[in-house]
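Other chains of the complex are left out, but the ones given are in their true place.
By letter and in written order, the chains are A, B and C; residue numbering begins at 1 in each of them.
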Amino acid sequence: MLIVKDLSIERLDKKIFENISLSLAPGNITILKGKNGSGKTTLLKAILNLIEPSFGSIYWKGKLLKKNLYDFYNNVTYISDTTSSLKKLTLADNINIWKKFFISNINDTQIEIALKTLKLDNYLDKKVGTLSFGETKKLEFLRLIIENKNVWVLDEPLSNLDDDSIELMKQTFEDHCEKQGSIIFSSHQNPGIYVTEEMQL
Amino acid sequence: MKFLVNPSKFNEIADYIFKPVLVLSILFFALGLLFSFYLSPDDYQQGSTVRIMYVHVPSAWLALLTYAIMTFYSIAALAFRMPFGFIFNTAVAPIGAIFTLICIISGSLWGKPMWGTWWVWDARLTSVAILFIIYLIIIFINLSFENRVVREKVVAIFVIVGSVNLPIIKFSVDWWNTLHQPATISKLAKPSIDPSMMTPLIIMTFAFMMIGVAIAILRIKTEIISRKSNLS
Amino acid sequence: MKFLKKIIFFYYREYKLNMSGVQDILTNIVFFFLSVFIFIFSIGPDKETISTVGVAIVWTLLLLSSTLSLRKFYQDDFENGNLLIIHLNGFSFGFITILKTFSHFLFVQVPFLLSIPIACILLNIPNDKLLYLFTSFGIGSLTLSCLGSISSSMNLMNQRNFLLGSVIVMIFSVPIIIFSVGIINMAQNFNSLINILFGILLIVFAINPWASGLCLKLSIENN
């Protein structure tokens, strides 16, 4: 579905990486590894058409990504390395906003189950700003479930999580793959998650 | 005439003409000051305060002229993707600002004896003050925006939009009846000014122009160099 | 249909966000009334003077306090990554700016509009001028929202000197002020002046998505 061909990116005239190619088929998981500053985040952003590559091109469903951008956006969820939940609002408010804004076809019981497995169900009336760091990260995954898209683009999803949550992620990833979804994520840890391709940057 | 649009050509020519221009400006200044203080007569109404005119009017003209040229360059730069226009804008805006400031200060100094106050809110004075602020904003944008590509486009667009102000300044005295002197010298028909005042005025205008060109050459050259060394 | 729903929920989100920050709206209104008081105190009890300058004061204060809230325009959403999420949910940057401009109009300017009648009482502004004031302010404030969008999106690229944006807005609003105040004082010219104001609004409105959208794109690219 998603094909990256000979991608090179420069920022402030400094080459970040050159001639990266990868492809992400349904049911595949790709992990990006590499040192700090090697360009993992940059690559993920380029895939989302947020950074102009200096060379190379990206294709989505056979067409150039730029030509097919909003179809791609309809199929992708991005979780960046920082959190995106609104700190001033409660968990319930945040979930509500997401549910409506992404016109989710997920029903409330599914969300409740997800909340329970993430162990966030007690905090519904708490401001997101008063959660622990790991809890806000976990909250971010709720968006994956609410958005319910095909392609997941995740930037360091496993950092700051405890072992149970990582185990949970592993499970979620595998389920998603079975449903012919595809995942590309970056990580510094070796989480024991089954991956189709490992990309060293 | 290529040196007016091409940075490297400009550098060549600039090296040639910089010294003559500097010498000329000093010459004109000396001559102009001599004329305006000793050789020109007092006005029968205004007394010797009329001598402020020899600073005021040239600086006013040059303030307007500078902005007009900047507008021209901005349009050219945006329309023909001509980087020299951007360089010119960055380099020349402070010069225009200083001319405008001189015009305002000399005008206020003149206004105190003539009108009894430093400042009135008539159309010309106000629009000149706006011109000054526009110059300042151009300078600020140049200083605070990091992304050069964006910055120079923003400046160019701003200059073009701001040029609406020029005709307002020029014709404000005709459109609204105000305290300020209507066009006496720059009338298209016959100027209604005595030649004994006209001569120092023209000399001073040249002096201002030359010094402006000299500083502009210096600033454009530094701007070109700084762009080469720092591509971002 | 789905797109329309998304737009509605965009505003639901904005509502949730802005209403939990009532203090910002409130600060603006408090500022507005405090300044009206200042004028009344300094001018003294002379009714004549007050009602001469009344309209002018209301207009200027509205202008100044809408520059107050510029910072919230994109800054917060940009910093916490929500601008990106909105974009990835299928809104182009240009379209986001249009939505945001209306949201600014709705949540910042409209509260003012509502406080105009009270200000009119305080400032002895005759009732028959109220209509003019409303019309001119309605058009003028939407124009100001557009200008605010442009300047605050430019400020994303220039994170420190955030007054510069306000200054740019203010210099562009000089003609708006002149015409709007003109409308009220010269009621006979009403139609031609309103047309001019409307013309300015159209121009700024057309430029806004293009200019602000570009700025958003660039600042996300460089983030």
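In this text, a contact is a pair of C-beta atoms (placed from the backbone, for glycine too) under 8 Å apart; a residue touches a chain by one contact, two chains touch by 3 or more.
Remember, it's a predicted structure, so these values are computed and weren't measured experimentally.
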| item | value |
| --- | --- |
| Whole-assembly formula, with each chain kind represented once in the display | A x2, B x1, C x2 |
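Following the convention adopted for this analysis, only the chains that are shown with their structure count from here on.
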| item | value |
| --- | --- |
| For subunit B paired with subunit C, centre-to-centre distance based on mean C-alpha positions, whole Å | 35 |
| Centre-of-Cα separation between subunit B and subunit A, whole angstrom | 56 |
| For subunit C, residues contacting two or more additional chains | none |
| Footprint of subunit C on subunit A - complex, ascending | 48, 50-52, 70, 73-74, 76-78, 80, 82-84, 86-89, 93, 97, 100-103 |
| For the subunit B and subunit C complex, residues of the former touching the latter | 130, 133-134, 137, 140-141, 144-147, 150, 154, 158, 161-162 |
| Subunit C - residues contacting subunit A, complex | 2, 5-6, 9-10, 12-13, 16-17, 20-21, 80-82, 84-85, 87-90, 92, 220-221 |
